[in-house]
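Here the complex is missing a single protein chain, while all its other protein chains stay put.
Let's look at chain A:
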Amino acid sequence: MRKTKKAAALLLAFVMGLSVAGCGVNVSSKEDSKTEETAKEETANEVVETGKDEKVTLKIVDWSDSTKVRREAFHQKFMEENPNVTIEYTVLTADQFTETVVSAIKAGNAPDLFPLPGGVKLSTAVEENWYQPMNSYVTDDFLASFSEGSLNEGITTLNGEVYTLPEAANIINTLMFYNKGVLEQAGISEDKLPKTWSEFKEVCEKITKAGNGQYFGIIDSGAQVNRLELFVRSLASLAGGKTSDISQIMLVDGKNTMNSEAMVKAMDFYNGLVKDGSFHPNSSTLKAPEARALFAQNQAAFIVQGAWCISTWRNENPDLDFGVMALPTPDDGAKGKLPYVGAQAWMGISADCEHPDVAAKYLMALYSEDYQSGLVEDGGFVSVIDAVNAEYMTDEVMLDYYKLNKEAAALAPDPIVANPDTAKVYAEVQAITPSLGQIVQGVLAQSVDYKAEIATLSDKTQAEWERAVKAVADGGAAVSLDDFEFDNWDAMKNYTAEMYEAR
């Protein structure tokens, strides 16, 4: 009996040892993790030069399904121009991507080029040795061609070394599209589009009544809690909530804004629309592409979405007559604009890539006018190369969208730009359930006391943020809660580089 127990204990220890080795996870105690200063090995990378006749296969994985057709044509052209290069390109959904790429990296089989997975900050990825800097392989002119604010320290760059490039210029993705056909059927003139929350509520009620079950005021994608969170954060920002973009937590007078007066107002407005029956009844179970498709089938008058819809509708629903307008503002006027942060990290060269020079050549071609112009022409895409936007943005709705973005949205401060060490706080913070998006989902289903839930969310967020900041500070990073508070931030104006310096 004793022998059996001993053998079982040994087997357990062996398997656990294997688990640690198999997943390449280094386990430390809580005390070690507090005092341990991350000892990062500085390795001077030798510049690789691939021989002219050497056969190279570039494995590229990302989630850019909306540009897939253009991308494949681009790859064909690139391979014709570089006959020794073979490109293996895979497009995954964002969820699949994270699981697949993280597993591949751990197994030492990372693709040569891959984007930074959502939820991971650049500092974490570099610390984990996922990417290598590309400065030695790309030209200075290439880096200079990116518009101002596209390459930011802590976001795409660390210690002056560029690790990732942004896919597109970051613009707001919560503007209101309207279906002209549905509005006309409901007797709403395009000249009298609702501007305030009360007007919007009234118009949605009128449309839903006129639709008699055939079409509704507004449609949302309740199965995607990130979209719901974005919508409500935008509404709260208009009411002066200083909520910033999704995944950001900003502090005002030391407190997070999840339960601010503006957030409660935004939730009240959303809840009112649900209670009126103005939402398409499928809203709570739809994903964004499904909601987009039903909007195009004239089942709703309004949808809050991003610019990417424009090219999809143009291709898949050429008969759809639609326009774009700003989000309606609170009745007493907007106290803030729609917040967005600068361009975010996307594609980088894997640290394990054997031909980083070829990967860099690919990237330079990918950001060339030749390729970027096609994406901009398709509509729904704003290039990080300003000159391309100016020349090739011709779609009428896209031009309206771009114009509205400049008028209705304002660049919000980003704690990582102000202090790159705050990226460690984002890596430390653990997800809180229910999130704001999940609470909004509860509002859609009318199965939640949202006032109580956002109060709890705010308390939990505050506690978790304070814990994470303390943990990171104890680990030796120069961060404090003040890094998440921007006293000189006026939510009606862009937060500029000078403001970062002046804070």
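The rule is simple: a contact is a pair of C-beta atoms (placed from the backbone, for glycine too) under 8 Å apart; a residue touches a chain by one contact, two chains touch by 3 or more; residues count from 1.
In this text, contacts and distances are computed from a predicted model.
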Suppose you had to identify the omitted chain by its UniProt name; would it be "Xanthine dehydrogenase D subunit", "Multiple sugar transport system permease protein", "Carbon-phosphorus lyase subunit PhnH" or "Amino acid/amide ABC transporter membrane protein 1, HAAT family"? "Multiple sugar transport system permease protein"
Which of these, A:60, A:158 or A:246, touches the one chain of the complex that we don't see? A:246
Sole contact to the chain not displayed, among A:173, A:208, A:298 or A:441: A:441
On chain A, residues whose C-beta touches the chain left out of the figure: 12, 15-16, 18-20, 22-30, 33, 95, 98-99, 102, 106, 117, 119-120, 124, 127-128, 213, 222-223, 225-226, 229, 246-249, 280-285, 299, 426-439, 441-442, 444-448, 464
